[in-house]
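Before any comments, here is the structure.
For this depiction, one protein chain was excluded, whereas all remaining protein chains were kept in their positions.
As written, the chains take the letters A, B and C, and residue 1 is the first residue of each chain.
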Amino acid sequence: MKDLKIHRQEYLKQFKDRAYRRNVLKQENDALEDQPTEECGIMGMYSYQDIDTFSLSQFGLFALQHRGQEACGIAVLKEGKIESYKDEGLVLDVFKSIATPQLYMGNAAIGHTRYTTAGDKKKYNFQPFFAKNEYDQIILSIAHNGNLTNGKKLRKELEKEGVVFRATSDSEVILRLIQKNLDLGLRGAIKTAMHRIEGAYSVVGMTRNKFFAFRDFNGIRPLVLGVIGEDAYVVASETCALDAMGAKYVRDIRPGELVFTTENEGLKSYMVKNDCVNRICAFEYIYFARPDTSLENINVHEVREKSGEKIWEQAPIEADIVIGVPDSGVPAAIGFSKASGIPFRPVLIKNRYIGRSFIVPTQEMRERIVNLKLNPIISEIKGKRVVILDDSIVRGTTSKRLVKILKDAGVKEIHFRSVSPPIIAPCFLGIDTPVKDDLISANMSKEELKNYLGVDSLEFLSMDNLKQILGNSDHCFGCFTEKYPIENTDQLEDYVDE
Amino acid sequence: MKDLKIHRQEYLKQFKDRAYRRNVLKQENDALEDQPTEECGIMGMYSYQDIDTFSLSQFGLFALQHRGQEACGIAVLKEGKIESYKDEGLVLDVFKSIATPQLYMGNAAIGHTRYTTAGDKKKYNFQPFFAKNEYDQIILSIAHNGNLTNGKKLRKELEKEGVVFRATSDSEVILRLIQKNLDLGLRGAIKTAMHRIEGAYSVVGMTRNKFFAFRDFNGIRPLVLGVIGEDAYVVASETCALDAMGAKYVRDIRPGELVFTTENEGLKSYMVKNDCVNRICAFEYIYFARPDTSLENINVHEVREKSGEKIWEQAPIEADIVIGVPDSGVPAAIGFSKASGIPFRPVLIKNRYIGRSFIVPTQEMRERIVNLKLNPIISEIKGKRVVILDDSIVRGTTSKRLVKILKDAGVKEIHFRSVSPPIIAPCFLGIDTPVKDDLISANMSKEELKNYLGVDSLEFLSMDNLKQILGNSDHCFGCFTEKYPIENTDQLEDYVDE
Amino acid sequence: MKDLKIHRQEYLKQFKDRAYRRNVLKQENDALEDQPTEECGIMGMYSYQDIDTFSLSQFGLFALQHRGQEACGIAVLKEGKIESYKDEGLVLDVFKSIATPQLYMGNAAIGHTRYTTAGDKKKYNFQPFFAKNEYDQIILSIAHNGNLTNGKKLRKELEKEGVVFRATSDSEVILRLIQKNLDLGLRGAIKTAMHRIEGAYSVVGMTRNKFFAFRDFNGIRPLVLGVIGEDAYVVASETCALDAMGAKYVRDIRPGELVFTTENEGLKSYMVKNDCVNRICAFEYIYFARPDTSLENINVHEVREKSGEKIWEQAPIEADIVIGVPDSGVPAAIGFSKASGIPFRPVLIKNRYIGRSFIVPTQEMRERIVNLKLNPIISEIKGKRVVILDDSIVRGTTSKRLVKILKDAGVKEIHFRSVSPPIIAPCFLGIDTPVKDDLISANMSKEELKNYLGVDSLEFLSMDNLKQILGNSDHCFGCFTEKYPIENTDQLEDYVDE
Partner (left out) sequence: MKDLKIHRQEYLKQFKDRAYRRNVLKQENDALEDQPTEECGIMGMYSYQDIDTFSLSQFGLFALQHRGQEACGIAVLKEGKIESYKDEGLVLDVFKSIATPQLYMGNAAIGHTRYTTAGDKKKYNFQPFFAKNEYDQIILSIAHNGNLTNGKKLRKELEKEGVVFRATSDSEVILRLIQKNLDLGLRGAIKTAMHRIEGAYSVVGMTRNKFFAFRDFNGIRPLVLGVIGEDAYVVASETCALDAMGAKYVRDIRPGELVFTTENEGLKSYMVKNDCVNRICAFEYIYFARPDTSLENINVHEVREKSGEKIWEQAPIEADIVIGVPDSGVPAAIGFSKASGIPFRPVLIKNRYIGRSFIVPTQEMRERIVNLKLNPIISEIKGKRVVILDDSIVRGTTSKRLVKILKDAGVKEIHFRSVSPPIIAPCFLGIDTPVKDDLISANMSKEELKNYLGVDSLEFLSMDNLKQILGNSDHCFGCFTEKYPIENTDQLEDYVDE
């Protein structure tokens, strides 16, 4: 009881300082989450007939909500005019207030769900981005998932050429590059831009009469193509968005490919660069993508289940039950159970109403928050030898707290399994991982980490097994190997982040 | 493609009518949900020391969010003064804006999460309710879960006695009855009220110096007691709230019991009526309560898992895989799998960002919404014989759509299992079920329903098995048997609902 | 030009501090106004038929807007229910947003326009005040103009008796005293209250079936009675409100009188104290009341015109033109012109859009504000000998600035005439004058003041002449004589103002 009491004065001091409330507490709460965060989900569509693109876009974004919960936006083209609506919040909150029938019908639309890091959660960074002409009309709009590696460098160059930026996001560099070169025609402008920008980018966009989509030369971030009926095309980050929109999957957009609509001949494909190798991010399968999504024809759920099987083969263990950390650890646990014969029990209950953070005044209260998010069914695990599968270990903080929760519940043995290899390096291609100093596997050996977590055994999925499951060793495995398919130009040239 | 096109005029007409948007569409969307809805979660606490009751109450309510998502509220007692804050929205949304340190410390608090039916979503019906004195000070506050069966009758009687009601909810009848009799002392006033009200009621409350809780003579709605340290007491609808607040479970409040705090002797118990039989609602175990909750010492998850085992025993079947409808169908599917040996696959993916409804302009779009909420991993089920377990079948609409989704995905056989008996009668004791005409099992035989759903076999858990699992045949099984522990006075006397 | 430049840093510093902006600047701006401020205008009405009391009340308050511009409110009685609406702002702004037809019809209403000093501009101090019963219904509502001299003393006494106050205004003391004694009947409760409170009070009020009005034993603040048709009564601070409401003036409410409506016999009068002497504030005629108002059958405009005539007789002077400081100095200037034969010229132009204050960042800018409010027509005064008439001199700051404006315009001679005697003492009976230290005539002889202002001659209306004009020497002349009709109990007993 004693530690619940805190001094009133301490409170008042803390709460008067709004910055404290917003920043410090927020960061501590974020640390409690301790999972890598993707920066975006995107979707776009074009119909040769006038259909309800606005509703369909909402459905698509809703299915991509897991890729970004901070803000979202949709731009719609109808009758040669682009209108845009974007705001902070979840899809169902942002768009419920604009039940304006004017927006509902159109023949193109693009949308974006955004995750943002604490600092730049400013409205000017919400997407889709757009460029206007001198009469205040939107002439170009894009939505971008990924991260440029030479964004700062390009920004400086463009500013010297007279371009004025309105936002701080690197996505605006893509927009302005295309805008600046529109006199080359749209295809020419995009081609020029793609040859100048470096990094990870999956982009959907439109002008006042064309829809387009393109993907970087390594295909780091996913981008899939679908079709509704015969004359409407959809491009989205994941196939689950196609399902939500009632679209049939056609194929993945290829690395280096640009697709765009034509007046009479439907969607055209144009390879801006040939012979690109597909190096799609392995972490999309491990953690980000929805289990019902398939990327490059590999189903995400299956990857996860197989990783559970493989880690059993890699390190068999005797135990009473297998549990998975919801949500992405659950299929792995089922795979592990299948391979090992040890029964799977769904006994870690996740509170489904998470979304925003609690703002609580004391450290003691904040520590309680982990328990709010994951609560075990004690009767099921008490006195048991438990194998627990999680998708990855980043900072190690959540894993450590989870172990404590299990021990408090009377678990006899804990065998921790990460169904990804140790994360030893940050990502600069679209995932928000902590700096190297905060990555626990970059700073501890497996043995040290086992002791730190206080578990009876600890295993990571091996790189070999991961590659085997994905059936491809060309993927970007940068966070596991510190070897990236692209150089981080901005960092090399030491562009200061203002 | 064709059916996606709708006429612009139709749009405009619909959208101009805001009432249409808010009501008609809302109702259609609600129909898509097709699950019974609980009306409340409650919690209260009292500490003999000054602790952060406001944060702890938020944690407790957050854990009870599944019992009501429309509105929530907390009333806090500090320094002899009761302050109340309540609003529409989820716990994390409503309270984030009141980071006012004044509210944080106190020695008592009560809280409420509310589900409301479309009509009376008015602020005056949000709880906790409170009564004021002539100087505008709150002197009494309560939060109620359940439903009175003589609420309308009592309201009319009290109005004749001069009582003025501010809200339309029956919970105010409880408040006013206690307020009116406060000259008998708090215990006397509550006792008087309990003898006059009929129906289902679990209540927490406080005056300016006492905290109390009581439960109806049949114990229809749950209510559990916990303790933090040695000198703080917590009462809540479910044990998961105790876990969230860091409280240790002590026991369930008994039917007919009143507990209240005293100045020096801690919490006192007083049996307002002796020899009450515990008739807690069976549906709490089947659908409402969180799996990590135990009610009357029976764990909810275990009940669900056993119901899967039992329904296998009841009606064995050959199949390739077992799937569960998230969330409450999943443990049943695991139980079924364990008993049958048929592998469990978690292949129905539920979108976690549901909460508010989509407002879309056409029927075609609305029908698409089911797919937004549940999307199957096609590769896992295509060509397979599938057993699917759901907690119950109410209107049958969702089940029918789900079957269609599975068939569209290429499932070979569908064996549908409801792990509750057929629902044939409405509830008037705190659950919002449709009228009898809308209950599909009240209107179709099992065979008819099997054909209607288009499944290869259909089974309901038998009443005998349900009773056996719950180990008690005194539960309220009214919705399965149309036999209720209490008479519905209001209905008998035909009080018109205004 | 030079003095217009200020340092950017100085700006930023000042503006970051919101308190500075709101308080310091506000006070400096207020000082620029330099006129005594009345604290209220009130009106009330009762009709034996159902008429549009809400619209009529707005008209009445609008006519009383000059008595208070900070906030206003109306309470309406209809069908036995009192509803209240009040907010910060002018009458036309506050009520335009409540075009709710429900409020329009009723058979009683009371209203209030409020001036407030900087500190307590809080919503709980807006009037009408109301008291509620235990079911949250308004049972009593009053609006008060004046100031109690034993308000703090009574408040302390009542708090000891268990009364809880919601506001800081002394008007609530009147409300609570009546509320507390309602068991004596309304007449008995008011009588009891009137015998206990001391000071200046004109009050209108209502219960759920009666309208009433009463005035203090000295009749310090005005209160007049009118009638609309045969069965509706109006009570208001000034006759101009009766005109605005289409009511016929009947008579002034008498000092010590209580009027109230009865069920069948119309309005009844009851003298709570007999033989009261009417000591209505002289400053009402000099400055506050509207010129088209008559108080105690004396027209305000005529008083002002006569005061101009009298001051000419008192101190004749040779000059080329007579000007008046708008608005109340103008009739005096016309009287002076009539008596002296010196032509009147309306050459000080007042900006009519004053209301809120400018918020400007520097002292230099603030000083310019006087010129914004009063601008002379230079061609009319250049090289002329000018007599200027103003209603009074309070702090002397505005007069000094005005003299400077005239001199800058090239006036040859300035003869300043105050058509009230020197103000040497503060008011504690409802007018917001500065403390004695700030009253320039309390600190300078006429000769010193003449030199300070830099005028060629200076005269004040003599007390004898003022009394002669008003035809009555019983008025309260406290601010001129420091002799008041009532003792300031609160000050004597040294109740600390919190």
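Just so we're on the same page, a contact is a pair of C-beta atoms (placed from the backbone, for glycine too) under 8 Å apart; a residue touches a chain by one contact, two chains touch by 3 or more.
Please read all numbers here as calculations on a predicted model, not as lab measurements.
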Within the entire complex, the undisplayed chain is in contact with A, C
From the list A:R166, A:H195, A:R251 or A:K382, pick the residue that touches the absent chain. A:R166
Of C:N371, C:T397, C:S462 or C:N488, the residue that touches the missing chain is C:N371
Who touches the missing chain here, C:F62, C:Y201, C:Y287 or C:F416? C:F62
Among C:I334, C:L402 or C:L429, the residue in touch with the chain that has been omitted: C:I334
Name every residue on subunit A in touch with the hidden partner chain. 131-137, 163-166, 179
Sites on subunit C contacted by the missing partner chain, in the whole complex: 1-2, 4-6, 8, 11-12, 14-16, 21, 47, 49-52, 55-56, 58-59, 62-63, 65-66, 69, 90-93, 96, 99-101, 104-105, 228-232, 240, 243-244, 246, 290-292, 294, 299, 301-302, 327, 330-331, 334, 338, 343-347, 349, 351-362, 365, 368-369, 371-372, 375-377, 379-380
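Keep in mind that, in the parts below, only the chains that are shown with their structure count from here on.
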Drawing the touching chains as a network, do you get a line, a ring, a star, a complete graph or other? line
Calculate how many whole Å lie between the centre of subunit A and the centre of subunit B, each centre taken as the average of the chain's C-alpha atoms. 34
Distance from the CA centroid of subunit A to that of subunit C, rounded to the nearest Å? 65
Touching at least 2 other chains, the residues of subunit A are none
